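Yeah, one chain of the complex is gone here, protein chain that is, but the others are all in their spots.
And now, chain A:
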């Protein structure tokens, strides 16, 4: 065996720069030092800049009076409220458009995604055209389109478009009748909750009985009757304690009822339609990801078609669909920050916009805004990890 001339004698340790563990340690120490130096540099600069501009840091400004009005407030707010209140208002508006957007985008997305797989050639083509059109146009452009080209060119209040005598659409927004609840109405949501709890208990009992005896009840229909019928029964029994307040034209504008501002409508429409095109693709690929053998095997066991879908295809497709779906939901909530371009009072528009400009507290405001989105992302990714662990295939 030949010995290399520069080989180390046995037992002698290699020099530290050849030792992987030590090298890693040194590299990491250097990295921490570099990041720390960078942070110190930035903080120093920031402090110097803030001093030069005469801006004091801290979150004290949140208690100061805001002094500006907001177009859509879900909770009580006036221009006398504090800046802290504007943060809450913005956050609630973001969550409102995000939540309703997720709902609408899911409904449209699932319908279009399933239509995309339709055996009907025309329907499949139409669904494809929808997907390819809307996902290839920037969202901001779509928001502008709905806001400036559609909703802002609607007729004025006097010539509003009327749907029946109850719903009116004009340049100032959409006017809907508002339900006014009288005393005794509280019973109905309570019954609703009771019915849901009863249905869940029924489903669990039915499952246990099915596994033990093989007998089953049509739980779906029973639950449906329970959840819808019981509150309805109570509603009729208590004499329908609801009156509807209709919007009415008074002078140049409508009064009464619920007003949905056009900014909300434009943002909601654009977000739902845009995100639905991505969801449709996810649904399509999720269903297509299930090998055809699964259907055939289920049919070979003589399962009826309805059960093949419910017990074999959908549970497996959901495993593929849900992870990208949640990331689309997250995108939708993040994209709702484009509200600021058309003036819908969401978190970015109200807080990182008006409040930031009035107070000049850039660092605190941007940090709070980013923290909100980061917390939402974190919660969603925690849910994702939990879900993935739950549905992961257990392989041998």
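Quick note on the criterion: contacts are C-beta pairs under 8 Å (C-beta built on N, C-alpha and C of every residue); 3 or more make two chains touch, one makes a residue touch a chain; residues count from 1.
One rule holds for everything that comes next: contacts and distances are computed from a predicted model.
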item: Undepicted complex member, UniProt protein name, chosen from "Extracellular solute-binding protein", "Cytochrome c biogenesis heme-transporting ATPase CcmA", "Na(+)/H(+) antiporter subunit A" or "General L-amino acid transport system permease protein"; value: "General L-amino acid transport system permease protein"
item: Of A:123, A:198, A:219 or A:384, the one touching the omitted chain in the full complex; value: A:123
item: Touching the absent chain when the full complex is considered, from A:78, A:133 or A:243; value: A:133
item: Per the touch definition above, residue among A:74, A:117 or A:149 touching the missing chain; value: A:149
item: Touching residues (missing chain, whole complex) on chain A; value: 24, 27-28, 31-32, 35, 42, 45-46, 48-50, 52, 118-123, 126, 132-133, 135-142, 144-145, 148-149, 152-153, 334-335, 337-338, 340-341, 348, 352, 356, 362-363, 366, 369-370, 373-374, 377-378
